[in-house]
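A protein chain is absent from this complex, but the other protein chains hold their places.
When the chains are written out, they are named A and B in that same order, and each has its own residue count from 1.
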Amino acid sequence: MLQIDNLTMRYPTGDLALDDVSVAVERGQVIALIGPSGAGKSTLIRCVNRLVQPSAGAIRLGGEDIVKMGVGDLRRARRRMGMIFQEYALVERLSVMENVLSGQLGYVGFWRSLLRRFPQPAVDEAFRLLGRVGLDHMVDKRADALSGGQRQRVGIARALIQNPDILLVDEPTASLDPKTSRQIMRLIVELCHERGLAAIINIHDVPLAMMFVERIVGLRAGRIVYDGPPKGLTDQRLTEIYGEEDWSGTRAEDDEDEPPAHRKVAAAVGPPELQKAAGA
Amino acid sequence: MPVIEAGDHRVWRRRDRAEQLRNWLIWLVGTALFIVCWRFISERTIWIFVLDAPQQAWDMAVRMSNPPMGYFNRILQPMWDTVNMATIGTLIAIAIATPVAFLAASNTTPSVYFVRPVALAIIVTSRSINALIWALLLVLVVGPGLLAGIIAIALRSIGFIGKLLYEAIEEIDETQVEAIRATGAQPTQVLSYGIWPQVLPAFAGISVYRWDINIREATILGLVGAGGIGVQLQASVNSLAWGQVSVIFMAILVTVVFSEWVSAKVRHAVL
Partner (left out) sequence: MTIALDAPTAGPRRWRKPPMIADARLRYALYALILVYLYVALSSVTVNYARILVGLDRGAAFVSGFLSPNFTTRWRDISNGMLESLTMTVISTAVGVLLSIPVALGAARNVAPPPIYVACRGLIAVSRAFQEVVIAIVFVAMFGFGPFAGAMTLAFSTIGFLGKLLAEDIEDIDRAQVEAIRASGASWPQLMNYAVQPQVAPRFIGLCLYRLDINFREASVIGIVGAGGIGATLNTALARYEYDSAAAILLSIIVVVFIAEYSSGFIRKRFL
């Protein structure tokens, strides 16, 4: 569904952030993007919704090439891509509800949004999403009064109210404690399965990524050096991505007694076809 | 090196020699400049008057200490005008300075090469001319009265508000703006959801701060005919009615204290 072809990104400073990257993401597929700091993970997902303008290559979401779109088409394309940020990137001085509804801005005219008069279906959906992420009781709290985990839940609701085809997730757990990190990752993966959403999750925590996703892409210095299931991520592969290190203990789920968490999630809440896929 | 080896022991100094010399030089130049300036001023001063100052001050204090309270009723209207002049002037300045600030801030300006320099030029011009000079010019053009004062205050405040506001806009957190942009919002929506909430506290703070300053400025514009309490102050000083002057001073003091209280309240409320 998302097709990235030969994407290259060179910053005006001359740094080559992405070097001829090609990835295809299928409908409903959640992939994790791993790699050392500065490998180009952030740049890659920012190129997809063109917060960063790539130097060469093509990105197709469904049909048209996003790289070559004009301003209006780009805005419409961005509506179909929800983004979740590392430091939450909520508008701190707006309330929880305003932050969630800001995900609808691409669908609503300027005056309606200025007067905060969103269409009732959007408001219904906002309430439903806030209930789903467990923040139904904090609707009119200001975003800067929330804890880190709560903020990220608002961030997720804001991305989902766009009714996107794909989620772009940039280090969703980098500022969170281990327990909250797992909860947030589980929530994101669950929601993707519920809605048949594809996602690219950019993440530092390799064990966490291996727990929740079915496909991992490893990036090093702007090039893809691994693309496959979590199982194939051997010590040798990790060394290729990150450099020499003792990797023992990284892959906690080496014993095959229980299925990986993403299978469990898909089997529990996913739409029938995904449940079938997970069970198979 | 501040540590000097002197035979068997090491001497510590705060500064090394070059630094010490530079320091002395700065003080020497400063003192010399002060003396030259002092001589210049002293040549133009009639020292008999200055030596007489304690006597004059005492004299003034005596006459001011018996203020004619009845005069108070006659300055109520001018004081009201003064406050209005400051308030309306500030409102006009806010209305003009806000768009100018967005055009001047490097992260919101539509064009760094064409629009931004124009906006910055507006801000600089407005800032470098004092409100009293603006009033002096405007009295010639629109005639004496409140209108000249209001425009003078507005013209001076555009630069002040514009400068502080555009600096505040340049300091916002870009990731919040990026998040709104990523939802597919139009530029106007990015402005109203991503940028405006972030600069709102600065905007309110700057506006009441300037209003506070403008109340003080408005008290003097009358001296050049631009309306407000300054007109009465001028008349009282010219007729050496120091009792009336002291009533005016008290009125100004009360108004300024009140405006400072209001602006402190507002700044507290928007945080």
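In this text, contacts are C-beta pairs under 8 Å (C-beta built on N, C-alpha and C of every residue); 3 or more make two chains touch, one makes a residue touch a chain.
All values reported here derive from a predicted model rather than from experimental measurement.
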Next item on the list: Please provide the labels of all shown chains that the missing chain touches.
Entry: A, B
Check: Who touches the missing chain here, A:G38, A:G109, A:G134 or A:P207?
Finding: A:G134
Margin query: Among B:N84, B:T175 or B:T188, which one touches the chain that has been omitted from the display?
Written below: B:N84
Margin query: Out of B:A53, B:V112 or B:L271, which residue would touch the omitted chain in the full complex?
Written below: B:A53
Notebook entry, point to check: What chain A residues would touch the chain not displayed?
Noted result: 95, 97-98, 116, 118, 120, 123-124, 126-128, 131-132, 134, 136-137, 139-140, 194
Next item on the list: Would you write out the residues of chain B that touch the absent chain, in ascending order?
Entry: 30, 33-34, 36-38, 40-42, 44-46, 49-50, 53, 56-57, 60, 80-81, 84, 87-88, 128-130, 132-133, 136-137, 140-143, 145-147, 150, 216-217, 219-220, 223-224, 233, 237, 249, 252-253, 256-257
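As a working rule, only the chains that are shown with their structure count from here on.
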Notebook entry, point to check: How many angstrom between the C-alpha centroids of chain B and chain A?
Noted result: 49
Item checked: chain A-facing residues of chain B, complex -> 173, 175-176, 178-186, 188-189, 192-194, 197-198, 200-201
Item checked: chain A - residues contacting chain B, complex -> 49, 51, 75-79, 81-83, 85, 87, 89-94, 98, 102-106, 110, 113-114, 155, 158, 162, 168
